[in-house]
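Below you'll find the structure, written out as structure tokens, and then a few comments.
Up next, chain A:
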Amino acid sequence: MNLHLPFLKHAATFARGIHPAPHKGTLDQPIKRMPFPRKLVLPLAQHIGKPALPLVGIGEEVARGQVIARAEGTLSSPIHAPADGVIEAITPMPVSRGQWSDAIVLRVYEASTQEVRCGQPQDVGAMDHAQLIAAIQEIGMVGLGGATFPSHAKLNVPADKQVHTLIVNGCECEPYLTCDYKLMREWPQELVAGIRIAMRASGATRAIIGIEDNKLDALDAIRPHLPADGSITMQAVATKYPQGAERMLIKSLLDLDLPPGALPSQLGLVMHNVGTLALLGRLLPAGQGLIERVVTLAGPGIKKPGDYWIPFGATLRSVLDWAGDPECRERQVILGGPMMGQGAFSLDIPVTKGTSGILVFDKRMLEPITQQSWACIHCAACVNACPMGLNPSQLGMLSAKLEFDEMSEQFHLGDCFECGCCSYVCPSHIPLVQQFRAAKAFLRERKPV
Partner candidate 1 sequence: MTASTKQITNMEQLLEGIWKQNPVFVMTLGMCPTLAVTVSGFNALGMGVATAFVLVCSAGLISLLRNFIPKEVRIATYIVIIATFVTLVDYIIQAVSLALYDALGAFIQLIVVNCIILGRAEAHAAKNPPLPAVLNAFGMGIGFTIGLLALGCVREILGAGKLFGVSLFGASFQPWVVMVLPPGGFFVLGGWLLLFAWWAKRKESNHG
Partner candidate 2 sequence: MSEHRTGIPPADITGSGRLVATLGLVTMICGALIVAVWQWTLPAIAANKKVVLERGVKALVPDAARIVEYDAAADGIRPAQGDPAAGAVRFYATYDGEGRLLAIAAEGAARGYADVVRVLYGYRPACECIFGIRVVQMKETPGIGDKIITDAAFVANFDGLDVSLAPDMKSLSNEVKTVKHGSKKFGWEIDAITGATITSKAVGRGINDSVQMLLPRLRPNLEELKREKGSGK
Partner candidate 3 sequence: MDESLGQIFVITLLSSNFVLAMFLGLCPFLGVSGKLETAVPMGIATSFVMLVASLCAYGLNWLLGYFELEFLRLISYIVVIASTVQLVEMAMKRFSPALFRALGIYLPLITTNCAVLGVALFQTARGYDFGQSVAFSLGGGAGFTLALVLMAGVRERLKLSDIPGAMQGTALSLMLAGLLSLAFMGFGGIGVSR
């Protein structure tokens, strides 16, 4: 591979981390499309920031691509109708993380051809900076890697900061997930277009695409579309978890250490996920809203594993009814990757903008981890795995004794980004990162007091 990619250095990487089995069995298939379900549940808060405000009433007919909820303020994002249909209800519905949130329930017209008729093609090149940012907000673009931070807000660099480099995160380091890789391979032109838009919006003069060295063929697809001026480069990084984390990728690509608590813009960097940029490059020139995304369906409980375009609002039930394996009775459904994704507590949870994968595991597969645990034997596996250089062993012992203050004051609990490496390696099966999450939640709750 390196032979015909001579510009690649030996795979750069960061310290520590883990090497879980990739399980990327869906790599070779093209992206397919899942049929429209009968009902879509569209939470108003599919992004970080203020929830969107509904613009439609119950019983109102909507067309695919139509704005049905508008952004409330700068840090918010509008929602577009993913299908032709009628608004059934605006009511609290379950969403991920065990919460309920207001959602627009849309009954899909089954007879519809579901063509996107809304939206006008626009000349992106003619827009000034403010118009560009506004246009990005209008199409409802958010970080599709899972963070769901509104893209326009991220690209609108504050006046006191200067961004010189856009980092394009093509490291899909979570096992099982392949949606970003597929987009790179099948939509390279859109990706490059998106990169150029993002460079313009953020003021970056160059962009680096970072890809893990086990999916280098995606580079071949992208290369023909790269601009001749060399402002967009590609670089392979080691296949390792969590290579796709912000700090880790910056370290691998540029050998820069982002200090704890700092944002990439402090180093003149802004980072976007390939999936976000590919859809940006596809939707913005067309003036169309974000209504669907590529989701990886995988795991032993999926009959038809692969990457699918799935409209937002499709509930897990509808996805599994279509793709799930009915044989798999005791199943655990995970939204996102297996390392950081959440276990679904209900099948009524919809696919939203941040859903990169739906994994279905047999419960028995997961049981051995929780069945028996031992005391911490100080094996240091977690310390040697933690990419943030924390001491999960000590943190774990402290959290068992509810010493949350000491955890955050002396052992940097706040710097944990919950990648889960510690829990993954722990031979004592101590739910380390799970405990840290609880500890952080406790400290957050208590803070105002």
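A quick word on the picks: all candidates are chains of the complex that A comes from, given by their letters.
Following the convention adopted for this analysis, a residue touches a chain if its C-beta (ideal position, glycine included) is under 8 Å from a C-beta of that chain, and two chains touch if they have at least 3 such contacts; residues count from 1.
Computed from a prediction, not measured in an experiment: that's the story for all the values here.
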| item | value |
| --- | --- |
| Chain A in this complex - touching candidate among 1, 2 or 3 | 3 |
| Chain A to candidate 3 touching residues, read off their complex | 375, 397-398, 400-401 |
